[in-house]
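So the structure is just underneath, and the comments pick up after that.
Of the protein chains in this complex, one is absent; all others appear in place.
Naming follows writing order (A and B), and every chain is counted from residue 1.
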Amino acid sequence: MTNKAIATACAVALAAFAGSAILSTAQAKTLVYCSEGSPENFNPMLSYTGTSFDAQRPIYNQLTGFEYGGTAVVANLAEKWDVSPDGLTFTFHLRKNVKFHTSKTFKPTRAFNADDVIFSFERQWKKENPFFKVSGGGYDYFTDMDMPKLLKSLDKIDDHTVRFVLNEPNAPFVANLAMDFASIQSKEYADQMLKAGKPELIDQEPIGTGPFEFVQYVKDATIRYKAFAAYFGTKPKVDTLVFSISKDPAVRVAKLKANECQVAFGPRPADLPDLKADKNLTVLAQSGLNIGYIGMNTKKKPFDDVRVRKAMTMVIDQKSILDAVYQGSGQPAKNLIPPTMWSYNDKVPAYKMDIAGAKKLLAEAGYPDGFETDLWAMPVQRPYNPDARRIAELVQADLAKIGVKAKIVSYEWGDYRKRVQAGEHQMAQLGWTGDNGDPDNFFVPLAACSSKNAAQWCDKEFDDLVTKAVKSTNLAERTKLYQQAQEVMNKQSPYFFIAHSLVHLPMRKTVTGYKMSPFGAHRFDATDVK
Amino acid sequence: MSPTTAPPPMPGRLALFWRSYAENRGAVVGLVLMAALIVISALADVLSLHSPIEQFRQHFLIPPIWQEGGLWDFPLGTDDVGRDMLSRLIHGARLSIIIGFSVASLALITGTTLGLLAAFAGGMVDIFIMRLMDILLVFPSLLLAIVIVAILGPGLFNAMLAVVVVTLPGYTRLARASALAELARDYVTASRSAGAKTFRLMFDTVLPNCAAPLIVQVSLGFAVAILDAAALGFLGLGAQPPTPEWGTMLSGALQFYQRAWWVLALPGFAILFTVLAFNLVGDGLRDALDPKLKR
Partner (left out) sequence: MLRFLFSRILLIIPTFIGVTFLAFLLIHLVPGDPIEARVGEHGITEERLAELRHEFGYDQPLWKQFIDYEIGVLQGDFGVSVVTREPVLKEFITLFPATIELSLAAILFAMLIGLPLGVIAAVKRGSAFDYGLMGISVTGASMPIFWWGLMMILVFSVSLGITPVSGRISDVFFVEPWSGFMTVDCAWSEDEGACASAWSHLVLPTIVLGTIPLAIIARMTRSSMLEVLNEDYVRTARAKGLSGNRVVIVHALRNALIPVVTVIGLSVSGLLGGAILTETIFSWPGVGHWLVESIARRDYPVLQTGTLLIAVLVILVNLGVDLLYGFLNPRIRR
């Protein structure tokens, strides 16, 4: 009680003292985004989850960038770039007078220049860089993009020009530099913190050139940013940006409805009808680059027999799964790649329920009375699978119709993935979200012999087709090869494809200027709120 | 029916006990609730209209009958994959009784043995056992249970084990304290000098005499076991679907809080009433068995 009295007294005193400040902040625009989880840190070089990238993106810029709401590569910290005819040398001309943020611990004395670029790449690349090991090191995206093998040299030509030389030609290189891992940190800040003996601060109290300055992070609760007044690009429309972290989708929806946040990440399908009916909300949707499936272990009995696998595809009720679990936010799948991707083979037949036929196939395969199997369900919600346990329950009931007794199994998520890769399961749910929109990014990691796929599937015919396709540069030829591969896959049925899910983003009607990214990124630099 | 009407004449101690138990009206209500629960669980297969795990694909999230859209086939509605709520709740009752019984009896047996051992052996054994119990008590019980389930893996059996471990110290301390009190009495000294073996002394002479507080602890332990197992189920660490455990039913239902209140409200009421019944009975037993606390 006394707390309140003191607090109120102070508030009154403060109001009298700082009346003008209150007046101005009362008109400040705040956009609150209900996000789904905590970032690991505030340096995208060290991260590998979309959750972390979303939280880091307001702070940083890269040399190049993606057009807002699209995939085209545009200028960013580099105003323009030249490529040598042999495709090995890339020269970037840097933007001048780009300011870094200011914080309690750091006041920049100079504008952004070539040293910052060199530092940001060498930190991830060269073991002798003093920051290589800071914050645990481990630059997974940098490594994933083959940068250590690709880069031959990186040099500063003058304060505003840098030159990358590659070991071999690589067409997507410029686009790769627009990805989050290629963000630019301040070398001046890094040097100061190193001298102060706290180098890891640059990854926890970040300084960048981006549209928003970092203000405060309360773990598992909120991240707060303020618009950066000296930003070189178009100034953000809001003064304050807040990420309000709630892991539970139901809580995010409740907050959105109460206008405690204006944009909310991934609602559960169950909430969609209600959200769409709400007069105060709009729900943006985009088909995701993803697939959810059930892998049948082709190395284990009874799924080593294609007839058994076929029988499974004839009894699992895809429509019920879509109705009960995806609830309108999924498209029934029949191929590994989503229909929006080039080379999608629409001639592949969709699944058809045929219980008598399935029984016959099982009898032919030597299981007239069915068999026992396990059925794995991941313990977490994934973009391609809103509720694996519910799906497992539905499939379990379907399989019982032909005498197959399925036992639902689950492990802790990291463990789950490892065990599936090792092929410990008989039937396991899993899925994939694509990174770059190329079919190769689906076929090879999910079904080639080189992959530890969820079906433990290795088919010579299929493998030859996709290997040939990735080496070719002719789009028509590649398309043909991938379409053949999809036919082979349908014949062999190593997977039961469940669905491609739609990504939904509900927001208040007062929010304007938001565009969904095809890569699933969330960007608020051009977003306004009335 | 009314608890105030004179009970039928019962012989000796039992009648006396019943009279003093029935003085507490809440305890009688608890007993009736508990009896009803036991009957329901015993007859679960007969009482429920459907199998608790059968999915009616045409009937997702049907509301209870008194609401518009309700069906007589599903008096309390269906859940999100079309399972009959009433049947699930009834089978959940059976499961809860089993959970309460197994956890309480296992904790009672282990705890009492440890407590008696500590009281009789004394010295290092006593110190070791009691320190261990102190250490277990220092962790918030739910946190400890969560960690134990994380180690063993989620599942009903493991959740039950975890609850046994976290409730163990209560039984052990109680058994030790009452055994020590009994040991100081004359009759123990008498039977000891008459040459009774320690083991016999432990279980034949001392245990029956400190049974009263243990009985009370067990009946309250039932309630704690059901509550904790449901909490673990709610956090996704207890019974796994499609098992109709009430806490697990709640955890899956969270997402429907705006569309289907019954999926969320009913399992909670079921937990509440069950725990309440056992708490009331426990209170009644305490009043009846421990005249000092009775007022």
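Convention: a residue touches a chain if its C-beta (ideal position, glycine included) is under 8 Å from a C-beta of that chain, and two chains touch if they have at least 3 such contacts.
Being a predicted model, the structure only gives us computed values, none of them experimental.
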item	value
Residue in contact with the excluded chain [from A:185, A:246, A:373 or A:410]	A:246
Option touching the unshown chain, where A:110, A:405 or A:418 are the choices	A:418
Among A:30, A:91 or A:479, the residue in touch with the chain that has been omitted	A:30
Hidden partner interface residues of chain B, rising order	25-26, 131-132, 134-144, 146-148, 150-151, 153, 223, 227, 230-231, 234-235, 247, 250, 254, 257-258, 261, 264-265, 267-268, 271-272, 275-276, 279-280, 283, 293, 295
Residues belonging to chain A that touch the chain removed from view	3-4, 6-11, 14-15, 18, 21-22, 25-26, 30, 32, 38, 40-41, 48-49, 135-136, 138, 140, 143-144, 200, 203-204, 215-216, 218-222, 224, 240, 242, 244-248, 251, 254-255, 257-258, 260-261, 411-415, 417-418, 421, 430-433
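In the analysis below, only the chains that are shown with their structure count from here on.
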item	value
Distance between the centres, which are taken as Cα means, of chain B and chain A, whole angstrom	45
In the complex with chain B, residue positions of chain A that touch it	248-250, 253, 268, 270-271, 273-274, 317, 320, 323-324, 379, 389-390, 393-394, 396-397, 408, 410-411
Chain A contact footprint on chain B (complex, rising order)	53-55, 57, 60, 80-82, 153-154, 236, 240-242, 252, 254-259
